[in-house]
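Left out: one protein chain. Kept in place: all the others.
Now for subunit A:
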Amino acid sequence: MTTRRKAVALIGAAALSLATFGCGGGDDSGGGDGKTLRIVQYENPTSAQGQGWQKALEIFKQKHPDVEVKFEQTSFDAARQNAKITLSGNDVPDVVEFNKGNADGGQLAAQGLLEPLTEQVTKYGWDKKVTGGMSAFAKYDEDGYAGSGDWYGIPNIGEYVMFYYNKELFSKAGITTLPTTLDEFEAAMDKLIAAKIIPISSSAATSQGFNQMWVWYSLVSAQANRQQIDDFMFVRQPVDFEAAPWSDGTKKFQEWIDKGYVGDKLGGLSFEQATVNFLSGKAAMLIWNNGEFARIRKDASFDWDYFTLPGANMTMGSSGHLWGVPAKAENKELAYEWIDTTLSPEVQNEIGKLGGLPLAGDASVITDPITKKFTERFNELVQADTLTFYPDYPVPGFLDFIQQHMQAMSNKNETADQYIDTLQKFYDEGKGK
């Protein structure tokens, strides 16, 4: 009989817990009352942008003391995978952070899951703060292609790709002046190789080994002009990959692999390992964006600095992730207020001081010299409108495709010509217009 009694007790306990938790879970915040604002974002709270948003939260709460703000943390991968499914649900956030590009933001916009923001952009003057190439991936047409159409997203910050370098290894190899042209840069790398130092720390694992892709696209960007990049990026005019800058850049890339400028055995390395190889002094340079700036500052045990690819016409870089307002959001007015707060001078300058490359910040308020120089270089690139975005944006599935071929080329299983051939086919089939 004890077994039965136990079973009854268990069922009773289960029913009880069901009842109590059922109440807790079932509450409905009955939105649309302008009393709550739910924000879902995925920035690391310790990053410059994350800390800027903490400031934005303070300001927002001061302005709207009667509003309950829910500031929720998710991950980039989760947000990217689930954006479509969560935004089509009943219980959607009021503001979401989302990834730019035709495959992500473009799809959300085209499926009507995001609210067009064009009216708010003029009302709040956001287009004065987010300008030129920085606004390209904020706008999507009715088919979800970036570069034109209504505004759907508002970026806060930008990013660009640079070469971090180890000053000690440079002087050890006898490099006294920084290269200013591509030829000088290659000569410097020859000196490093002669001194038995790997010039550039790179990686080409199909998952997370992005460095080689950035080397390749930096070399393409180096010889490109705005028209060529925009045709490719926004699928405007047919792209001939057999012609400049694509073929030249890709051939140069193969040359760099063959000469050992990027090291070898890259097929299994991720960007994290490439960063460690640079920070531990195994390689003289690291190609990466501002994502590791704060870490290199904190962790490097040697004297370092950085430059963008010498003698390049254009440089890899783009706007950051975007704020969007879901079409089903219930407190849209508060959502617009929130976006405007994150673009306010207080928040933007806070992000800038921490090295976060704000789009509407004032570089002159930055006191730290390294951060100031780093921000000013970014502002130069934005003003000259020479940022070329990331190469995987135009076509769905492009990232995996490029990564596979970067790995094959790095392992010397594929030549530049073979890569260009398949690239042409993949792009033409995938672009869909």
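The definition used in the following text is that a residue touches a chain if its C-beta (ideal position, glycine included) is under 8 Å from a C-beta of that chain, and two chains touch if they have at least 3 such contacts; residues count from 1.
In this section, contacts and distances are computed from a predicted model.
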item	value
Undisplayed chain, where the name is taken from the UniProt record, one of "2-oxoacid:acceptor oxidoreductase subunit alpha", "Deoxyribose-phosphate aldolase", "Carbohydrate ABC transporter permease" or "Nitrite reductase [NAD(P)H] small subunit (EC)"	"Carbohydrate ABC transporter permease"
From A:102, A:156 or A:289, residue that would touch the chain that is not displayed	A:289
Which residue of A:102, A:275, A:331 or A:349 touches the chain not shown here	A:275
Residues of subunit A in contact with the chain not shown	3-4, 14, 21-22, 24-26, 40, 42-47, 72-78, 81-82, 85-86, 89-91, 99, 159, 210, 271-272, 275-277, 279-281, 288-289, 291-292, 295, 298-301, 321
